[in-house]
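Only a single protein chain was left out; the remaining protein chains are all shown in position.
Letters A and B name the chains as they come in the text, with residue numbers starting at 1 for each one.
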Amino acid sequence: MDDKLVDTIVQQVMEKVAGNGGAAPASTPSTAFQHPGMTEFVGTAFGDTIGIVIANLDPLVHEKMGLPAKYHSIGILSDRTGAGPQIMAADEAVKATNTEVVSIQLPRDTKGGAGHGCLIIFGAEEVSDARRAIEVALKDLTRTFGDVYANDAGHIELQYTARASYACEKAFGAPVGRAFGLTVGAPAGIGVIMVDSAIKSADVDFIGYLGPTTGLSYTNEVVGLFSGDAGAVRQAIITAREVGVRLLGSLGDTPKCLGVPYI
Amino acid sequence: MDDKLVDTIVQQVMEKVAGNGGAAPASTPSTAFQHPGMTEFVGTAFGDTIGIVIANLDPLVHEKMGLPAKYHSIGILSDRTGAGPQIMAADEAVKATNTEVVSIQLPRDTKGGAGHGCLIIFGAEEVSDARRAIEVALKDLTRTFGDVYANDAGHIELQYTARASYACEKAFGAPVGRAFGLTVGAPAGIGVIMVDSAIKSADVDFIGYLGPTTGLSYTNEVVGLFSGDAGAVRQAIITAREVGVRLLGSLGDTPKCLGVPYI
Partner (left out) sequence: MDDKLVDTIVQQVMEKVAGNGGAAPASTPSTAFQHPGMTEFVGTAFGDTIGIVIANLDPLVHEKMGLPAKYHSIGILSDRTGAGPQIMAADEAVKATNTEVVSIQLPRDTKGGAGHGCLIIFGAEEVSDARRAIEVALKDLTRTFGDVYANDAGHIELQYTARASYACEKAFGAPVGRAFGLTVGAPAGIGVIMVDSAIKSADVDFIGYLGPTTGLSYTNEVVGLFSGDAGAVRQAIITAREVGVRLLGSLGDTPKCLGVPYI
């Protein structure tokens, strides 16, 4: 058997492994997808994201979770990889439905990568609203994973919205109704220079600077939060993206875009 | 070389890789096991668990660890994968020996998976008691890993005892002498519906609800804690298991049981 054949096999295996690798910052649902056959199940999406609804939450659970009394139904958006994409998708979901984001918890996750996972709870008076919110969010994840770039060493993430709503306010303190953007760099040092570049490039309000032990869940990231006029926020985010992708590439392969850039 | 042969090789490699994969929530000690030849070493078990005793802890270490004065000897149960199985095994160990669980710390671990590792310290007046406690716990892990189910996306864990002892009290606030059970779902959203299902299925005392940033070490889990009559607690746990396994399967392959179910 010649070397070329061995290389082919090795290549083929590496590709398979890449899909499951602990260091990889994202994952694709297996092709062996099984519908669980439960009415509570809404669907799955990129990043090992699962969407679930509970029509009538047990009163004891309701109390332990500290939910507002009026919400009998909840929607659950939970994942292994990503917090920014899910929060931005939740922001679209609250705009489009009669629901409220009542809780956001960020585990230290990304399946061996440098970032977060996410647990978002929507409250709703009607289960149909909760279900609709989860459907909107799951669908929007294809878009919000658009500006995530990764290689074996880390990841870069950018998010932008022309009009922030209540999920961005709850998670990041973003002023509702104004443009909002965020930058993420991992390893964290890349995030520092992304923030500095963003703020130098446009006249934006600098509303937050988060580090591993200062606002994040011990992730290896620095996050910058920006509000202001749409054009300025967008320009700041685009500048940070260019800087981040170039620096991350110095630690490994050219960072790969996980979706289709939307900013 | 035909495709079938390539497939065979790829399959074989994947199986080997699976044993070490960062995303895998468990691991097997290597066959290259080496006895360290130290009297302090007691043994190893599933989940990269190691058991150690120290006959006469140095007084300075004793003080920094904040141990009760009367315990000159300690037993150490430490692992990369799992906290529930080790705590339940420690509970059996304190029942069977003249020891006390003096400290439980839960790292964020599982080797790239979504959960905890564990560091449990037993205090004992005699080193023989400390050693016996570690031996009992290491042996019992085969049982307590019985209701852990995992795939690439996450894991489900169930634990149950007809009579909780002091390790369950210390770790979970479980009333001593009563039946106790716990449910774990990862990603965390699966854990939420497991808790709700458990409590709806039987008349149990709901003694705790833990989330990534509310009681856990930034793991991507939601944990439910239940006490009460043996039959009711057992029923609640079994219901949660069915729900959890079905939902986790929607994110990947059918969750694989890591041991022999005991509940």
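Brief remarks follow.
Rule of thumb we're sticking to: a contact is a pair of C-beta atoms (placed from the backbone, for glycine too) under 8 Å apart; a residue touches a chain by one contact, two chains touch by 3 or more.
Not measured: the values here are computed from a predicted model.
Residue in contact with the omitted chain (choice from B:119, B:230 or B:257): B:119.
Within the full complex, the residue among A:174, A:190, A:240 or A:258 touching the omitted chain is A:190.
Listed here are the subunit A residues that touch the chain not shown: 1, 6, 9-10, 13-14, 17, 21-24, 108, 111-114, 151-154, 187-190, 192-193, 195-196, 199-200, 206, 208-209, 211-214, 218-222, 243, 246-247, 249-254. Subunit B meets the missing chain through residues 1, 5, 8-9, 12-13, 16-17, 20-23, 27, 29-30, 32-38, 40-41, 44, 48, 50-52, 54, 57-58, 60-61, 64-65, 74, 76-80, 105-109, 111-112, 117, 119, 121, 217-218.
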